[in-house]
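Below is one structure, written out as C-alpha coordinates, with a few remarks after it.
A single protein chain has been omitted; all remaining protein chains appear in their positions.
== chain A ==
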(Lines give C-alpha, C1' and ligand atoms only; values in the text may rest on other atoms or scores of the structure.)
Protein backbone atom coordinates (compact mmCIF):
# COMPACT_ATOMS: atom_id res chain seq x y z
CA UNK A 1 0.00 0.00 0.00
CA UNK A 2 3.03 2.26 0.19
CA UNK A 3 2.51 2.81 -3.52
CA UNK A 4 -0.55 4.91 -2.75
CA UNK A 5 1.60 7.25 -0.73
CA UNK A 6 3.90 7.53 -3.74
CA UNK A 7 1.02 8.19 -6.11
CA UNK A 8 -0.23 10.88 -3.74
CA UNK A 9 3.16 12.55 -3.48
CA UNK A 10 3.66 12.42 -7.24
CA UNK A 11 0.21 13.89 -7.80
CA UNK A 12 0.99 16.77 -5.46
CA UNK A 13 4.36 17.37 -7.13
CA UNK A 14 2.90 17.66 -10.60
CA UNK A 15 -0.03 19.63 -9.18
CA UNK A 16 2.53 22.16 -7.96
CA UNK A 17 3.77 22.53 -11.49
CA UNK A 18 0.24 23.17 -12.81
CA UNK A 19 -0.41 25.65 -10.01
CA UNK A 20 2.23 28.05 -11.23
CA UNK A 21 0.43 28.55 -14.55
CA UNK A 22 -3.05 28.36 -13.06
CA UNK A 23 -2.44 31.20 -10.59
CA UNK A 24 -1.50 33.60 -13.39
CA UNK A 25 -4.52 32.56 -15.44
CA UNK A 26 -6.81 32.96 -12.43
CA UNK A 27 -5.53 36.45 -11.71
CA UNK A 28 -6.20 37.64 -15.24
CA UNK A 29 -9.55 35.90 -15.41
CA UNK A 30 -10.52 37.43 -12.06
CA UNK A 31 -10.06 40.93 -13.36
CA UNK A 32 -10.76 40.93 -17.05
CA UNK A 33 -12.92 37.79 -17.41
CA UNK A 34 -10.53 36.63 -20.07
CA UNK A 35 -8.97 33.23 -20.63
CA UNK A 36 -5.52 34.36 -21.53
CA UNK A 37 -4.35 31.89 -24.18
CA UNK A 38 -1.08 33.79 -24.30
CA UNK A 39 -0.21 32.78 -20.72
CA UNK A 40 1.43 29.58 -21.98
CA UNK A 41 3.48 31.63 -24.41
CA UNK A 42 4.72 33.91 -21.65
CA UNK A 43 5.66 30.75 -19.80
CA UNK A 44 7.61 29.71 -22.89
CA UNK A 45 9.30 33.12 -23.12
CA UNK A 46 10.21 32.86 -19.42
CA UNK A 47 11.80 29.47 -19.95
CA UNK A 48 13.96 30.72 -22.82
CA UNK A 49 14.91 33.98 -21.09
CA UNK A 50 15.90 31.77 -18.16
CA UNK A 51 18.01 29.67 -20.50
CA UNK A 52 19.82 32.78 -21.72
CA UNK A 53 20.41 33.88 -18.12
CA UNK A 54 21.59 30.50 -16.87
CA UNK A 55 23.57 29.19 -19.81
CA UNK A 56 24.85 32.37 -21.45
CA UNK A 57 25.07 34.89 -18.61
CA UNK A 58 25.68 32.40 -15.77
CA UNK A 59 23.56 34.36 -13.32
CA UNK A 60 22.93 32.91 -9.86
CA UNK A 61 19.40 31.62 -9.21
CA UNK A 62 17.91 34.63 -7.34
CA UNK A 63 19.15 36.95 -10.06
CA UNK A 64 17.85 34.58 -12.76
CA UNK A 65 14.41 34.62 -11.20
CA UNK A 66 14.35 38.41 -10.93
CA UNK A 67 15.63 38.79 -14.49
CA UNK A 68 13.00 36.40 -15.89
CA UNK A 69 10.23 38.03 -13.85
CA UNK A 70 11.16 41.52 -15.09
CA UNK A 71 11.43 40.55 -18.75
CA UNK A 72 8.22 38.51 -18.64
CA UNK A 73 6.40 41.36 -16.88
CA UNK A 74 7.53 43.70 -19.65
CA UNK A 75 6.17 41.28 -22.26
CA UNK A 76 2.91 41.17 -20.30
CA UNK A 77 2.71 44.96 -20.24
CA UNK A 78 3.32 45.14 -23.97
CA UNK A 79 0.59 42.58 -24.58
CA UNK A 80 -1.82 44.50 -22.40
CA UNK A 81 -1.00 47.89 -23.91
CA UNK A 82 -0.92 47.01 -27.59
CA UNK A 83 -2.82 43.74 -27.88
CA UNK A 84 -5.70 44.05 -25.47
CA UNK A 85 -6.29 47.64 -24.38
CA UNK A 86 -7.39 48.77 -27.84
CA UNK A 87 -10.08 46.10 -27.68
CA UNK A 88 -11.53 46.94 -24.29
CA UNK A 89 -14.64 48.57 -25.65
CA UNK A 90 -15.32 45.98 -28.31
CA UNK A 91 -17.10 42.64 -28.03
CA UNK A 92 -15.83 40.41 -25.25
CA UNK A 93 -14.90 37.62 -27.61
CA UNK A 94 -12.36 39.80 -29.45
CA UNK A 95 -9.72 39.81 -26.67
CA UNK A 96 -9.94 36.00 -26.55
CA UNK A 97 -9.06 35.83 -30.24
CA UNK A 98 -6.36 38.45 -29.68
CA UNK A 99 -4.68 36.29 -27.04
CA UNK A 100 -4.70 33.35 -29.47
CA UNK A 101 -3.05 35.57 -32.08
CA UNK A 102 -0.52 36.86 -29.54
CA UNK A 103 0.37 33.33 -28.54
CA UNK A 104 1.02 32.43 -32.22
CA UNK A 105 3.31 35.42 -32.54
CA UNK A 106 5.22 34.84 -29.30
CA UNK A 107 5.68 31.11 -29.92
CA UNK A 108 6.95 31.76 -33.42
CA UNK A 109 9.31 34.50 -32.28
CA UNK A 110 10.82 32.16 -29.71
CA UNK A 111 11.08 29.38 -32.29
CA UNK A 112 12.77 31.62 -34.84
CA UNK A 113 15.19 33.04 -32.27
CA UNK A 114 16.16 29.82 -30.54
CA UNK A 115 15.38 27.13 -33.16
CA UNK A 116 12.78 24.46 -32.39
CA UNK A 117 15.31 22.01 -30.96
CA UNK A 118 14.74 21.25 -27.29
CA UNK A 119 17.35 22.61 -24.92
CA UNK A 120 18.59 21.60 -21.51
CA UNK A 121 17.94 24.12 -18.75
CA UNK A 122 20.16 23.00 -15.88
CA UNK A 123 18.87 23.48 -12.37
CA UNK A 124 20.94 25.85 -10.28
CA UNK A 125 20.01 24.23 -7.01
CA UNK A 126 22.20 21.69 -5.22
CA UNK A 127 21.43 18.15 -6.29
CA UNK A 128 20.35 16.66 -2.99
CA UNK A 129 17.40 14.30 -2.78
CA UNK A 130 15.19 13.60 0.22
CA UNK A 131 13.66 10.17 0.59
CA UNK A 132 9.87 10.43 0.82
CA UNK A 133 7.90 7.22 0.64
CA UNK A 134 9.33 5.05 -2.11
CA UNK A 135 10.69 7.96 -4.13
CA UNK A 136 12.65 11.12 -3.58
CA UNK A 137 11.99 14.83 -3.85
CA UNK A 138 14.55 17.51 -4.54
CA UNK A 139 14.98 21.16 -3.60
CA UNK A 140 13.34 22.24 -6.86
CA UNK A 141 10.10 20.50 -5.88
CA UNK A 142 10.11 22.52 -2.67
CA UNK A 143 10.94 25.75 -4.48
CA UNK A 144 8.12 25.23 -6.98
CA UNK A 145 5.68 24.50 -4.17
CA UNK A 146 6.98 27.51 -2.27
CA UNK A 147 6.60 29.86 -5.23
CA UNK A 148 3.13 28.55 -6.07
CA UNK A 149 1.70 28.74 -2.59
CA UNK A 150 3.41 31.95 -1.53
CA UNK A 151 2.45 33.77 -4.72
CA UNK A 152 -1.16 32.68 -4.23
CA UNK A 153 -1.07 33.86 -0.61
CA UNK A 154 0.62 37.14 -1.51
CA UNK A 155 -1.92 37.78 -4.23
CA UNK A 156 -4.73 36.94 -1.85
CA UNK A 157 -3.41 39.44 0.72
CA UNK A 158 -2.76 42.00 -2.02
CA UNK A 159 -6.28 41.72 -3.39
CA UNK A 160 -7.86 41.82 0.05
CA UNK A 161 -5.84 44.41 1.94
CA UNK A 162 -4.01 46.78 -0.42
CA UNK A 163 -5.52 49.78 -2.10
CA UNK A 164 -4.49 48.69 -5.59
CA UNK A 165 -5.88 45.26 -4.74
CA UNK A 166 -9.25 46.81 -3.88
CA UNK A 167 -9.12 48.68 -7.14
CA UNK A 168 -8.45 45.40 -8.96
CA UNK A 169 -11.43 43.74 -7.31
CA UNK A 170 -13.66 46.72 -7.87
CA UNK A 171 -12.72 46.81 -11.53
CA UNK A 172 -13.42 43.12 -11.85
CA UNK A 173 -16.89 43.47 -10.33
CA UNK A 174 -18.01 46.49 -12.27
CA UNK A 175 -15.63 48.30 -14.52
CA UNK A 176 -17.81 51.33 -15.14
CA UNK A 177 -18.64 51.84 -11.49
CA UNK A 178 -14.98 51.51 -10.57
CA UNK A 179 -14.11 54.14 -13.13
CA UNK A 180 -16.72 56.49 -11.73
CA UNK A 181 -15.20 56.03 -8.27
CA UNK A 182 -11.90 57.26 -9.65
CA UNK A 183 -10.16 53.94 -10.19
CA UNK A 184 -7.70 54.08 -13.03
CA UNK A 185 -8.82 50.87 -14.72
CA UNK A 186 -5.96 50.86 -17.19
CA UNK A 187 -3.44 51.00 -14.39
CA UNK A 188 -5.24 48.12 -12.69
CA UNK A 189 -5.11 46.06 -15.85
CA UNK A 190 -1.44 46.87 -16.28
CA UNK A 191 -0.68 45.79 -12.74
CA UNK A 192 -2.58 42.54 -13.20
CA UNK A 193 -0.96 41.67 -16.53
CA UNK A 194 2.47 42.58 -15.23
CA UNK A 195 2.10 40.37 -12.15
CA UNK A 196 0.52 37.49 -14.04
CA UNK A 197 3.18 37.61 -16.74
CA UNK A 198 6.01 37.73 -14.22
CA UNK A 199 4.52 34.71 -12.53
CA UNK A 200 4.06 32.94 -15.88
CA UNK A 201 7.66 33.63 -16.86
CA UNK A 202 9.06 32.38 -13.56
CA UNK A 203 6.91 29.26 -13.78
CA UNK A 204 8.32 28.51 -17.25
CA UNK A 205 11.82 28.89 -15.83
CA UNK A 206 11.20 26.62 -12.85
CA UNK A 207 9.34 23.96 -14.80
CA UNK A 208 12.07 24.03 -17.44
CA UNK A 209 14.68 23.45 -14.74
CA UNK A 210 12.53 20.78 -13.17
CA UNK A 211 12.50 18.70 -16.35
CA UNK A 212 15.90 19.98 -17.52
CA UNK A 213 14.20 20.52 -20.84
CA UNK A 214 12.55 23.39 -22.66
CA UNK A 215 11.09 23.37 -26.16
CA UNK A 216 8.82 25.53 -28.20
CA UNK A 217 5.91 23.08 -28.08
CA UNK A 218 5.45 23.46 -24.33
CA UNK A 219 3.20 26.49 -24.43
CA UNK A 220 -0.13 24.99 -25.56
CA UNK A 221 0.09 22.11 -23.08
CA UNK A 222 0.85 24.51 -20.25
CA UNK A 223 -2.17 26.61 -21.15
CA UNK A 224 -4.48 23.59 -21.41
CA UNK A 225 -3.55 22.13 -18.03
CA UNK A 226 -3.49 25.56 -16.42
CA UNK A 227 -6.99 26.34 -17.67
CA UNK A 228 -8.31 23.01 -16.39
CA UNK A 229 -6.76 23.55 -12.96
CA UNK A 230 -7.97 27.11 -12.75
CA UNK A 231 -11.55 26.30 -13.66
CA UNK A 232 -11.69 23.35 -11.29
CA UNK A 233 -10.71 25.71 -8.50
CA UNK A 234 -13.19 28.37 -9.57
CA UNK A 235 -12.21 30.71 -12.38
CA UNK A 236 -10.73 33.91 -11.08
CA UNK A 237 -10.19 32.52 -7.58
CA UNK A 238 -6.46 32.62 -6.88
CA UNK A 239 -6.16 30.29 -3.86
CA UNK A 240 -8.77 28.09 -5.56
CA UNK A 241 -6.45 27.74 -8.53
CA UNK A 242 -3.76 26.24 -6.30
CA UNK A 243 -6.16 23.74 -4.77
CA UNK A 244 -7.59 22.97 -8.21
CA UNK A 245 -4.08 22.28 -9.52
CA UNK A 246 -3.22 19.93 -6.68
CA UNK A 247 -6.54 18.13 -7.15
CA UNK A 248 -5.85 17.81 -10.88
CA UNK A 249 -2.41 16.39 -10.18
CA UNK A 250 -3.86 13.88 -7.73
CA UNK A 251 -6.64 12.75 -10.05
CA UNK A 252 -4.14 12.22 -12.88
CA UNK A 253 -1.79 10.30 -10.65
CA UNK A 254 -4.52 8.04 -9.28
CA UNK A 255 -5.85 7.60 -12.82
CA UNK A 256 -2.45 6.33 -13.90
CA UNK A 257 -2.34 4.10 -10.82
CA UNK A 258 -5.64 2.42 -11.56
CA UNK A 259 -5.90 2.37 -15.35
CA UNK A 260 -2.44 3.05 -16.73
CA UNK A 261 -0.57 5.90 -18.34
CA UNK A 262 -2.53 6.21 -21.53
CA UNK A 263 -5.64 7.16 -19.54
CA UNK A 264 -3.98 9.98 -17.67
CA UNK A 265 -5.39 13.01 -19.49
CA UNK A 266 -8.76 11.33 -19.78
CA UNK A 267 -9.07 11.69 -16.02
CA UNK A 268 -7.91 15.28 -16.04
CA UNK A 269 -10.62 16.27 -18.47
CA UNK A 270 -13.31 14.10 -16.92
CA UNK A 271 -12.60 15.79 -13.60
CA UNK A 272 -13.14 19.13 -15.29
CA UNK A 273 -16.45 18.14 -16.83
CA UNK A 274 -17.71 16.62 -13.58
CA UNK A 275 -16.77 19.71 -11.58
CA UNK A 276 -18.38 22.01 -14.13
CA UNK A 277 -21.58 20.01 -14.17
CA UNK A 278 -21.89 19.73 -10.40
CA UNK A 279 -20.53 23.14 -9.46
CA UNK A 280 -20.59 25.35 -12.56
CA UNK A 281 -18.58 28.11 -10.87
CA UNK A 282 -15.79 25.83 -9.69
CA UNK A 283 -15.27 24.15 -6.35
CA UNK A 284 -14.62 27.26 -4.32
CA UNK A 285 -17.13 29.74 -5.63
CA UNK A 286 -19.09 31.24 -2.79
CA UNK A 287 -22.82 31.67 -3.01
CA UNK A 288 -22.51 35.41 -2.53
CA UNK A 289 -20.21 35.82 -5.46
CA UNK A 290 -21.50 37.84 -8.35
CA UNK A 291 -22.23 35.74 -11.45
CA UNK A 292 -18.92 34.96 -13.13
CA UNK A 293 -20.03 36.16 -16.51
CA UNK A 294 -22.14 39.02 -17.58
CA UNK A 295 -25.21 37.93 -19.50
CA UNK A 296 -24.27 36.22 -22.70
CA UNK A 297 -25.66 39.14 -24.67
CA UNK A 298 -22.63 41.22 -23.81
CA UNK A 299 -20.32 38.26 -24.43
CA UNK A 300 -21.35 38.23 -28.07
CA UNK A 301 -22.53 41.71 -28.91
CA UNK A 302 -24.63 41.99 -32.04
CA UNK A 303 -23.23 44.41 -34.54
CA UNK A 304 -24.45 45.73 -37.85
CA UNK A 305 -23.60 42.92 -40.27
CA UNK A 306 -22.31 43.78 -43.69
CA UNK A 307 -25.16 43.36 -46.13
CA UNK A 308 -24.19 41.47 -49.23
CA UNK A 309 -26.60 41.81 -52.11
CA UNK A 310 -28.05 38.54 -53.30
CA UNK A 311 -26.70 38.94 -56.83
CA UNK A 312 -23.16 39.32 -55.47
CA UNK A 313 -23.49 36.05 -53.59
CA UNK A 314 -24.87 34.35 -56.68
CA UNK A 315 -21.96 35.66 -58.75
CA UNK A 316 -19.48 34.46 -56.13
CA UNK A 317 -21.04 30.99 -56.04
CA UNK A 318 -21.06 30.86 -59.85
CA UNK A 319 -17.41 31.92 -60.05
CA UNK A 320 -16.34 29.29 -57.56
CA UNK A 321 -18.54 26.68 -59.25
CA UNK A 322 -16.92 27.14 -62.65
CA UNK A 323 -13.42 27.60 -61.24
CA UNK A 324 -12.23 24.04 -62.08
CA UNK A 325 -13.06 24.73 -65.74
CA UNK A 326 -10.60 27.62 -65.76
CA UNK A 327 -6.86 26.97 -66.00
CA UNK A 328 -6.18 26.90 -62.27
CA UNK A 329 -3.70 24.48 -60.78
CA UNK A 330 -4.78 21.48 -58.75
CA UNK A 331 -2.94 23.06 -55.85
CA UNK A 332 -5.40 25.96 -55.83
CA UNK A 333 -8.31 23.54 -56.09
CA UNK A 334 -6.96 21.41 -53.24
CA UNK A 335 -6.50 24.49 -51.08
CA UNK A 336 -10.09 25.49 -51.78
CA UNK A 337 -11.28 21.92 -51.04
CA UNK A 338 -9.64 22.35 -47.64
CA UNK A 339 -11.37 25.69 -47.31
CA UNK A 340 -14.79 24.15 -48.11
CA UNK A 341 -14.21 21.38 -45.56
CA UNK A 342 -13.19 23.92 -42.95
CA UNK A 343 -16.15 26.02 -44.08
CA UNK A 344 -18.56 23.19 -43.18
CA UNK A 345 -16.97 22.97 -39.75
CA UNK A 346 -17.21 26.74 -39.41
CA UNK A 347 -20.90 26.69 -40.42
CA UNK A 348 -21.46 24.22 -37.63
CA UNK A 349 -19.53 26.26 -35.10
CA UNK A 350 -20.97 29.59 -36.15
CA UNK A 351 -24.41 28.16 -35.47
CA UNK A 352 -23.68 26.85 -31.99
CA UNK A 353 -21.21 29.59 -31.00
CA UNK A 354 -22.57 32.59 -32.82
CA UNK A 355 -26.27 32.05 -33.14
CA UNK A 356 -27.05 30.34 -29.86
CA UNK A 357 -24.02 31.54 -27.90
CA UNK A 358 -22.38 28.23 -26.95
CA UNK A 359 -18.75 29.00 -27.82
CA UNK A 360 -17.29 25.54 -28.38
CA UNK A 361 -13.56 24.87 -28.20
CA UNK A 362 -13.85 21.15 -28.85
CA UNK A 363 -15.38 21.15 -32.31
CA UNK A 364 -12.70 18.94 -33.83
CA UNK A 365 -14.26 16.08 -31.87
CA UNK A 366 -17.33 16.28 -34.12
CA UNK A 367 -15.06 15.97 -37.16
CA UNK A 368 -13.41 12.95 -35.60
CA UNK A 369 -16.71 11.23 -34.81
CA UNK A 370 -17.96 11.79 -38.35
CA UNK A 371 -14.67 10.67 -39.88
CA UNK A 372 -14.35 7.48 -37.84
CA UNK A 373 -18.00 6.53 -38.35
CA UNK A 374 -17.81 7.02 -42.09
CA UNK A 375 -14.42 5.34 -42.44
CA UNK A 376 -15.34 2.30 -40.38
CA UNK A 377 -18.75 1.87 -42.01
CA UNK A 378 -17.33 1.95 -45.51
CA UNK A 379 -14.33 -0.17 -44.65
CA UNK A 380 -15.76 -2.92 -42.47
CA UNK A 381 -19.39 -3.05 -43.58
CA UNK A 382 -18.79 -1.93 -47.18
CA UNK A 383 -21.44 0.77 -46.89
CA UNK A 384 -21.35 3.00 -50.01
CA UNK A 385 -19.22 6.07 -49.29
CA UNK A 386 -22.01 8.57 -49.89
CA UNK A 387 -24.25 6.86 -47.34
CA UNK A 388 -21.36 6.39 -44.93
CA UNK A 389 -20.66 10.12 -44.94
CA UNK A 390 -24.30 10.87 -44.18
CA UNK A 391 -24.19 8.28 -41.41
CA UNK A 392 -21.06 10.02 -40.11
CA UNK A 393 -22.96 13.29 -40.01
CA UNK A 394 -25.88 11.69 -38.18
CA UNK A 395 -23.58 9.99 -35.67
CA UNK A 396 -21.80 13.27 -35.02
CA UNK A 397 -25.14 14.99 -34.53
CA UNK A 398 -26.38 12.35 -32.09
CA UNK A 399 -23.22 11.62 -30.15
CA UNK A 400 -22.07 15.23 -30.15
CA UNK A 401 -25.36 16.44 -28.74
CA UNK A 402 -25.42 13.76 -26.05
CA UNK A 403 -21.83 14.50 -25.04
CA UNK A 404 -22.35 18.22 -24.94
CA UNK A 405 -25.72 18.16 -23.15
CA UNK A 406 -24.25 18.23 -19.61
CA UNK A 407 -22.78 21.63 -20.40
CA UNK A 408 -26.08 23.15 -21.51
CA UNK A 409 -26.54 24.74 -18.11
CA UNK A 410 -23.23 26.57 -18.37
CA UNK A 411 -22.65 30.03 -19.72
CA UNK A 412 -20.01 32.06 -21.47
CA UNK A 413 -16.42 30.93 -20.97
CA UNK A 414 -17.48 27.88 -19.01
CA UNK A 415 -19.10 26.42 -22.11
CA UNK A 416 -15.85 26.87 -23.99
CA UNK A 417 -13.87 25.12 -21.30
CA UNK A 418 -16.34 22.25 -20.96
CA UNK A 419 -16.35 21.71 -24.72
CA UNK A 420 -12.57 21.88 -24.79
CA UNK A 421 -12.53 19.07 -22.24
CA UNK A 422 -15.14 17.03 -24.12
CA UNK A 423 -13.09 17.41 -27.28
CA UNK A 424 -10.00 16.08 -25.52
CA UNK A 425 -12.00 13.23 -24.04
CA UNK A 426 -13.23 12.15 -27.47
CA UNK A 427 -9.69 12.18 -28.83
CA UNK A 428 -8.42 10.13 -25.88
CA UNK A 429 -11.25 7.64 -26.20
CA UNK A 430 -10.32 7.19 -29.86
CA UNK A 431 -6.71 6.58 -28.79
CA UNK A 432 -7.64 4.02 -26.14
CA UNK A 433 -10.67 2.21 -27.57
CA UNK A 434 -8.50 0.03 -29.75
CA UNK A 435 -10.98 -2.71 -30.56
CA UNK A 436 -13.08 -0.22 -32.52
CA UNK A 437 -10.82 2.64 -33.53
CA UNK A 438 -7.54 0.70 -33.90
CA UNK A 439 -5.95 3.13 -31.43
CA UNK A 440 -2.74 4.89 -32.41
CA UNK A 441 -2.26 2.71 -35.51
CA UNK A 442 -5.21 4.52 -37.05
CA UNK A 443 -7.39 3.49 -39.97
CA UNK A 444 -5.68 3.15 -43.31
CA UNK A 445 -6.94 2.23 -46.74
CA UNK A 446 -10.18 4.20 -46.40
CA UNK A 447 -11.91 4.03 -49.81
CA UNK A 448 -11.92 7.26 -51.86
CA UNK A 449 -14.98 9.44 -52.26
CA UNK A 450 -17.60 7.96 -54.52
CA UNK A 451 -21.15 8.74 -55.46
CA UNK A 452 -23.63 6.29 -56.99
CA UNK A 453 -20.80 3.93 -57.86
CA UNK A 454 -18.60 6.55 -59.51
CA UNK A 455 -15.28 7.25 -57.82
CA UNK A 456 -14.58 10.92 -57.26
CA UNK A 457 -10.83 10.98 -57.25
CA UNK A 458 -9.61 13.73 -59.49
CA UNK A 459 -9.35 17.11 -57.74
CA UNK A 460 -12.03 18.68 -59.92
CA UNK A 461 -14.76 16.26 -58.91
CA UNK A 462 -13.71 16.36 -55.26
CA UNK A 463 -13.84 20.13 -55.50
CA UNK A 464 -17.35 20.15 -56.96
CA UNK A 465 -18.52 17.57 -54.46
CA UNK A 466 -17.25 19.41 -51.39
CA UNK A 467 -18.31 22.78 -52.73
CA UNK A 468 -21.84 21.56 -53.43
CA UNK A 469 -22.18 19.96 -50.00
CA UNK A 470 -20.99 23.14 -48.34
CA UNK A 471 -23.31 25.37 -50.35
CA UNK A 472 -26.28 23.11 -49.58
CA UNK A 473 -25.45 23.13 -45.88
CA UNK A 474 -25.02 26.91 -45.97
CA UNK A 475 -28.38 27.37 -47.69
CA UNK A 476 -30.09 25.10 -45.19
CA UNK A 477 -28.53 27.02 -42.35
CA UNK A 478 -29.50 30.39 -43.83
CA UNK A 479 -33.06 29.11 -44.20
CA UNK A 480 -33.00 27.87 -40.60
CA UNK A 481 -31.79 31.22 -39.30
CA UNK A 482 -34.51 33.17 -41.05
CA UNK A 483 -37.21 30.94 -39.59
CA UNK A 484 -38.71 31.30 -36.13
CA UNK A 485 -36.13 28.76 -34.98
CA UNK A 486 -33.29 31.16 -35.81
CA UNK A 487 -35.02 33.95 -33.91
CA UNK A 488 -35.45 31.66 -30.90
CA UNK A 489 -31.76 30.75 -31.06
CA UNK A 490 -30.72 34.37 -31.05
CA UNK A 491 -33.16 35.18 -28.26
CA UNK A 492 -31.49 32.52 -26.12
CA UNK A 493 -28.07 33.91 -26.93
CA UNK A 494 -29.01 37.51 -26.21
CA UNK A 495 -30.88 36.93 -22.96
CA UNK A 496 -31.55 33.41 -21.83
CA UNK A 497 -33.64 34.51 -18.82
CA UNK A 498 -35.97 36.55 -20.99
CA UNK A 499 -36.09 33.72 -23.51
CA UNK A 500 -37.09 31.28 -20.81
CA UNK A 501 -39.69 33.71 -19.55
CA UNK A 502 -41.22 33.62 -23.01
CA UNK A 503 -41.52 29.87 -22.69
CA UNK A 504 -38.56 28.77 -24.82
CA UNK A 505 -37.09 25.50 -23.60
CA UNK A 506 -33.39 26.26 -23.55
CA UNK A 507 -32.16 22.70 -23.59
CA UNK A 508 -34.37 21.77 -26.50
CA UNK A 509 -33.18 24.64 -28.65
CA UNK A 510 -29.56 24.12 -27.70
CA UNK A 511 -29.94 20.45 -28.63
CA UNK A 512 -31.46 21.38 -31.97
CA UNK A 513 -28.56 23.68 -32.71
CA UNK A 514 -26.04 21.00 -31.82
CA UNK A 515 -27.90 18.39 -33.88
CA UNK A 516 -27.77 20.56 -36.98
CA UNK A 517 -24.23 21.76 -36.27
CA UNK A 518 -23.03 18.27 -35.44
CA UNK A 519 -24.36 17.00 -38.76
CA UNK A 520 -22.47 19.60 -40.78
CA UNK A 521 -19.23 18.97 -38.86
CA UNK A 522 -19.63 15.20 -39.11
CA UNK A 523 -20.13 15.39 -42.87
CA UNK A 524 -16.99 17.51 -43.14
CA UNK A 525 -15.04 14.96 -41.11
CA UNK A 526 -16.45 12.10 -43.18
CA UNK A 527 -15.41 13.69 -46.46
CA UNK A 528 -11.96 14.39 -45.02
CA UNK A 529 -11.53 10.75 -44.00
CA UNK A 530 -12.22 9.51 -47.54
CA UNK A 531 -10.05 12.25 -48.99
CA UNK A 532 -7.05 11.41 -46.76
CA UNK A 533 -7.49 7.61 -46.87
CA UNK A 534 -5.78 7.46 -43.46
CA UNK A 535 -6.83 8.93 -40.12
CA UNK A 536 -5.73 8.46 -36.55
CA UNK A 537 -6.38 10.17 -33.24
CA UNK A 538 -4.06 13.04 -34.17
CA UNK A 539 -5.74 13.94 -37.45
CA UNK A 540 -8.42 16.06 -35.75
CA UNK A 541 -6.63 17.78 -32.88
CA UNK A 542 -7.10 20.74 -30.54
CA UNK A 543 -5.40 23.10 -32.97
CA UNK A 544 -8.19 22.28 -35.41
CA UNK A 545 -10.80 23.33 -32.83
CA UNK A 546 -8.97 26.57 -32.18
CA UNK A 547 -8.66 27.21 -35.91
CA UNK A 548 -12.41 26.67 -36.35
CA UNK A 549 -13.18 29.18 -33.62
CA UNK A 550 -10.77 31.65 -35.18
CA UNK A 551 -12.55 31.28 -38.52
CA UNK A 552 -15.92 31.88 -36.94
CA UNK A 553 -14.88 34.94 -34.94
CA UNK A 554 -13.04 36.32 -37.94
CA UNK A 555 -15.99 35.86 -40.25
CA UNK A 556 -18.48 37.28 -37.74
CA UNK A 557 -20.32 35.16 -35.20
CA UNK A 558 -23.49 33.57 -36.47
CA UNK A 559 -22.78 34.84 -39.95
CA UNK A 560 -23.18 32.07 -42.55
CA UNK A 561 -21.36 33.86 -45.35
CA UNK A 562 -18.79 35.08 -42.82
CA UNK A 563 -17.99 31.49 -41.83
CA UNK A 564 -17.19 30.60 -45.42
CA UNK A 565 -15.21 33.79 -46.03
CA UNK A 566 -13.28 33.19 -42.80
CA UNK A 567 -12.50 29.62 -43.84
CA UNK A 568 -11.20 30.71 -47.24
CA UNK A 569 -9.10 33.41 -45.57
CA UNK A 570 -7.57 31.20 -42.88
CA UNK A 571 -6.85 28.30 -45.22
CA UNK A 572 -5.63 30.64 -47.93
CA UNK A 573 -3.42 33.01 -45.93
CA UNK A 574 -0.89 30.42 -44.68
CA UNK A 575 -0.69 29.10 -48.27
CA UNK A 576 -0.21 32.60 -49.70
CA UNK A 577 2.54 33.23 -47.15
CA UNK A 578 4.43 30.07 -48.17
CA UNK A 579 7.10 32.22 -49.80
CA UNK A 580 7.93 33.43 -46.29
CA UNK A 581 8.92 29.84 -45.30
CA UNK A 582 9.54 29.68 -41.53
CA UNK A 583 8.11 33.14 -41.05
CA UNK A 584 4.68 32.33 -42.45
CA UNK A 585 2.99 31.43 -39.17
CA UNK A 586 4.44 34.55 -37.60
CA UNK A 587 3.00 36.67 -40.40
CA UNK A 588 -0.27 34.80 -40.10
CA UNK A 589 -0.41 35.60 -36.38
CA UNK A 590 0.27 39.28 -37.01
CA UNK A 591 -2.40 39.47 -39.73
CA UNK A 592 -4.84 37.80 -37.34
CA UNK A 593 -4.04 40.37 -34.64
CA UNK A 594 -4.52 43.25 -37.07
CA UNK A 595 -7.85 41.84 -38.23
CA UNK A 596 -9.05 41.55 -34.63
CA UNK A 597 -7.78 45.02 -33.90
CA UNK A 598 -9.62 46.67 -36.75
CA UNK A 599 -12.64 44.35 -37.21
CA UNK A 600 -13.29 42.96 -33.72
CA UNK A 601 -16.85 42.11 -34.71
CA UNK A 602 -15.55 39.97 -37.56
CA UNK A 603 -15.13 40.69 -41.25
CA UNK A 604 -18.82 40.52 -42.05
CA UNK A 605 -20.16 41.27 -38.57
CA UNK A 606 -22.21 39.32 -36.05
CA UNK A 607 -25.77 38.50 -36.96
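Convention: a residue touches a chain if its C-beta (ideal position, glycine included) is under 8 Å from a C-beta of that chain, and two chains touch if they have at least 3 such contacts; residues count from 1.
The criterion applied here is as follows: contacts and distances are computed from a predicted model.
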Undisplayed chain, where the name is taken from the UniProt record, one of "Cytochrome C", "Peroxiredoxin", "ABC transporter substrate-binding protein" or "PQQ-dependent catabolism-associated beta-propeller protein": "ABC transporter substrate-binding protein"
Touch with the omitted chain, as defined above, among A:78, A:120 or A:451: A:120
Sole residue of A:360, A:539, A:559 or A:606 that reaches the chain not shown, by the stated touch rule: A:539
Among A:45, A:91, A:333 or A:403, the residue in touch with the chain that has been omitted: A:333
Option touching the unshown chain, where A:89, A:180 or A:261 are the choices: A:261
Hidden partner interface residues of chain A, rising order: 3, 6-7, 10-11, 13-14, 17, 108, 111, 115-120, 122, 129, 131, 134-136, 138, 211-213, 215-218, 220-221, 252-253, 256-257, 260-262, 264-265, 306, 308, 312, 316, 323, 326-335, 338, 341-342, 431, 439-442, 444-445, 448, 457-459, 528, 531-536, 538-539, 543, 565, 568-569, 571-572, 574-576, 578, 581-582, 584-585, 599, 603-604
